[in-house]
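A protein chain is absent from this complex, but the other protein chains hold their places.
Labels run A, B and C following the written order; every chain starts at residue 1.
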Amino acid sequence: MGNTYGNTFRITTFGESHGKAIGVTIDGCPAGLAIDEAFIQSELDRRKPGQSKITTQRKEGDKAEILSGIFEGKSTGTPMAIVIYNEDQKSKDYAHIAEKFRPSHADYTYQQKYGHRDYRGGGRSSARETAARVAAGAIAKLFLKQIGVEINAYVSQTGHIRLDKQYWELDLSNTENNIVRCPDTETADRMISLIDKVRKDQDTIGGVVSCVITGTPVGLGEPVFDKLHAELGKAMLSINAVKGFEYGSGFAGVNMTGSQHNDLFEHNEGKTTTRTNHSGGIQGGISNGEDIYFNVAFKPVATIMQDQESVDVHGNAVTVSGKGRHDPCVVPRAVPIVEAMAALVIADFYLLNKASKI
Amino acid sequence: MGNTYGNTFRITTFGESHGKAIGVTIDGCPAGLAIDEAFIQSELDRRKPGQSKITTQRKEGDKAEILSGIFEGKSTGTPMAIVIYNEDQKSKDYAHIAEKFRPSHADYTYQQKYGHRDYRGGGRSSARETAARVAAGAIAKLFLKQIGVEINAYVSQTGHIRLDKQYWELDLSNTENNIVRCPDTETADRMISLIDKVRKDQDTIGGVVSCVITGTPVGLGEPVFDKLHAELGKAMLSINAVKGFEYGSGFAGVNMTGSQHNDLFEHNEGKTTTRTNHSGGIQGGISNGEDIYFNVAFKPVATIMQDQESVDVHGNAVTVSGKGRHDPCVVPRAVPIVEAMAALVIADFYLLNKASKI
Amino acid sequence: MGNTYGNTFRITTFGESHGKAIGVTIDGCPAGLAIDEAFIQSELDRRKPGQSKITTQRKEGDKAEILSGIFEGKSTGTPMAIVIYNEDQKSKDYAHIAEKFRPSHADYTYQQKYGHRDYRGGGRSSARETAARVAAGAIAKLFLKQIGVEINAYVSQTGHIRLDKQYWELDLSNTENNIVRCPDTETADRMISLIDKVRKDQDTIGGVVSCVITGTPVGLGEPVFDKLHAELGKAMLSINAVKGFEYGSGFAGVNMTGSQHNDLFEHNEGKTTTRTNHSGGIQGGISNGEDIYFNVAFKPVATIMQDQESVDVHGNAVTVSGKGRHDPCVVPRAVPIVEAMAALVIADFYLLNKASKI
Partner (left out) sequence: MGNTYGNTFRITTFGESHGKAIGVTIDGCPAGLAIDEAFIQSELDRRKPGQSKITTQRKEGDKAEILSGIFEGKSTGTPMAIVIYNEDQKSKDYAHIAEKFRPSHADYTYQQKYGHRDYRGGGRSSARETAARVAAGAIAKLFLKQIGVEINAYVSQTGHIRLDKQYWELDLSNTENNIVRCPDTETADRMISLIDKVRKDQDTIGGVVSCVITGTPVGLGEPVFDKLHAELGKAMLSINAVKGFEYGSGFAGVNMTGSQHNDLFEHNEGKTTTRTNHSGGIQGGISNGEDIYFNVAFKPVATIMQDQESVDVHGNAVTVSGKGRHDPCVVPRAVPIVEAMAALVIADFYLLNKASKI
């Protein structure tokens, strides 16, 4: 029963990769918001398969259809339901995988937890579910645009190739200019080469998506448990294949001393700001108005084009063969997913924060 | 309004560091559980200040008083309230800090969010709040003991000193044998020396707490949003000073290929297990029965014994002077806090999982 | 953001009466439940318009389409989404009502709360939304059937015509045998005559639906706030046009003395039961294993075929003319809605109760 995210701006996703459809309901989007359907589609297009040679070659239209909650182009405050019908979902034969547990997939755990599962293409555990998040996140982004919040994610690492610049040294408007979504062209080229090589090796590789949120008002986050970064962390960790989350100075901050790490306040032109931003825009779990930035680690895709030893539901030793068209590295397509989840978190906290003072 | 954690096993903490008391209510603890009050106190003692030369020298009794929910030594299924009265909370003079924003503390963000705050010792944002979590976590641990789950955290890094062994190479029963709570004696000595040096420098340093959960049944976790590791991540990130979370292969997994990273299944003696455990005991957001392990990064403590530039509530430049008795490094005392939050997560998912099948 | 009901068995409905579709997501239905789609449809057919001469003559197919959560005929533990597409939703002209507030409808309050609303046929506030509840309730009923719970509602009053028998004096299998859904044939005939007369008068009339739940296990309900009858009450009051709820002795119990009202326990054949059942099967907010029974009061339908004075969004005096095809009395069609909401409540509490003891 964990398919709902958010308190005030609240989504529930549904659907399996090879069922009739996937989709999402969005409850709590404030009324009066102009809904740009082309924008929703453009966000879905950033996530969809078949975009480039370094993503899966599957072709899916991922056409979003809004069933409710909008009237004359604007939100009405009632739930929006968005459905994305799956195409050709019955065309493939999954019998060969029905009883086998693919290594490092969710086949075994779903089987044990539920006793009965849709094994086709991972069913509910497929990353296809994230298309629903991207659709909902697009609505959240439209809302955040109204209040001046902007969210930009990009690929900062694939395998051992790591972008050695911080986000403030980069021109993030370059992100969409290359297929790996790394705003540094030179590094992007090396990343693309690596992914291409890994793909030819019939293997996969992990990566890191970095994200920057600018324009966040001071005051978002609800301590002590629903700290802004705790919810961002949960939201990111809920994305398929994510293994780690850090914000601000992150794991590297461990090596620093307090005197190095502390962000000194200063006051200029009527505004209190910090001289440095190791805090990553969040102090005590509440946004302080500085840029929020964080990193999300993705493991290598579990589906590889190689034979692997495994077991089946009866405990027999079996061989799982790599088949189909899969991503050699998920991070290029994960960029809009990270942005979507970040947008959902910020929108929710923005609305919650309206109740903090009398 | 973010002071509640958990769904079925649900806690709400309250209290400020220099108010009358801190405490917690626990709703949803199953009835019939024998409550060992001495154990609760022993957990609080692991967290309390003044334990050793490398923690703050403040002395606080942290005596837990259970007000409800227990009858004849056993839980009744009704809410337990646990109160820890603050001692001498009025003895100090906080006037000097009333209007100043301490760098990298929550003073500024609380002031902006709420407009009115208890500035004494950080008030609600003080890590003192975590004592309430430890008390609640002790109840969760007592419950988990009934179902064979054990949780062990330890310090794996302080500043640049990093334990270069994995948990399976360590004897975790050593953890409590030294004051830094690192199970490797030689590394522990180096950590203690570093912290002692940092303390003498009137500075602070960060660290990493690692945690291992054994005996978890298969099936815990509620995809797609409430994945087991997503909740573990949120729970850890909600602890004061935490900057990052990774589980299983974590950020290092990014460098691996799928063929290296995948955990092959095997079946022995009626049980399906994995040959390796890069998954960290969680696949598709659901426990697979292997050990769950993760790392939590803590930043250096913001309170340093040095003068720092800052601003006050009026925007004036001020100097914040280090005063009082504070920890040079939080991780030794964070070990029981990490365990407590992990216990709360596992207990909650254990109860939720009872509803997964007909 | 109030479009979600339930904790463990949790539904979210969406859709407007004249938008593309209405529907529901169901999260938390246990895996392994055989889903009888014909049964879902039959429940929808009991609610749909155009059934008889005493209901609205509008014809709507109300064909449910399940998009997810079911594989090979059984639930998988993942969310089910059910969509009911609206037919001919664009065919009518609602311009005449766009700016007018229909008396005792939700036009005015939605306008003020949201600032922007779908005025066609009441939009989100239309009782059409309850079709989604009936679909979800059908799933809950299928689950409850597995555990021996049965739910039967019937019409016990329309206007001044009141069935003067208690449920145990009636043969509830007669309920579906007449168009007013009153199990007493003689009373049913009088009710039908009254509704027919009211309809000819171009007016409407209220009614009461009574409901009995049998076979409920002891222990359902979560005091102190989520008492079983409190949730039943909320669930019923959330149905369109409901003005009151009472269970067991209800309002009439006020006149009784404690010595008359108390239900004495007795123990027979290994089972503790009560001699009377003024408690309505619930004591201290928890089911005691006796029959649960309650009454739900419905006001007369607000849409009448008469001219009424009102105002428009600009504050001008206007006349609202009755148009279209509407129910003269909602209670015959409300019977399956009451049952559906009752089923959702019981299913949720059944799952929650699994966590009450160690």
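Keep this in mind: contacts are C-beta pairs under 8 Å (C-beta built on N, C-alpha and C of every residue); 3 or more make two chains touch, one makes a residue touch a chain.
Source: prediction; values computed, not measured.
Novice: With respect to the chain omitted from the figure, which of A:N174, A:S193, A:T273 or A:S356 is a touching residue?
Specialist: A:S356
Novice: Tell me, which residues in subunit C touch the chain that this view leaves out?
Specialist: Interface with the chain not displayed, on the subunit C side: 1-5, 13, 101, 103-106, 108-110, 112-115, 124-125, 129, 157-160, 198, 201, 203-208, 218-219, 221-227, 229-231, 233-235, 237-238, 243-251, 253-267, 270, 272, 274, 278-280, 282-288, 295, 297-304, 306, 308-311, 315-317, 352-353, 355-357.
Novice: Residue-wise, where is subunit A in contact with the chain that is not depicted?
Specialist: Subunit A touches the chain not shown through residues 7-8, 28, 30-33, 77, 143, 146, 351-352, 354-358.
Novice: What residue numbers in subunit B mark contact with the hidden partner chain?
Specialist: Here the touching residues of subunit B are 1-4, 8-10, 12-16, 19-23, 25, 27-28, 31-32, 65-69, 71-72, 74-81, 83, 113-118, 123-124.
Here is the rule we go by: only the chains that are shown with their structure count from here on.
Novice: When the mean CA coordinate of each chain is compared with the mean CA coordinate of the whole protein, which chain is closest?
Specialist: A
Novice: How far is the middle of subunit B from the middle of subunit C, if each middle is the mean of its Cα atoms, in Å?
Specialist: Taking the mean C-alpha position of each chain, the two centres sit 46 Å apart.
Novice: Could you work out how far the Cα centre of subunit A sits from that of subunit C, in whole Å?
Specialist: 39
Novice: Between subunit A and subunit B, tell me the centre distance in angstrom, where each centre is the average of that chain's C-alpha atoms.
Specialist: Spacing between the chain centres: roughly 26 Å.
Novice: Which subunit C residues sit where two or more other chains touch them?
Specialist: Subunit C, residues with two or more chain partners: 8, 28, 31-32, 77.
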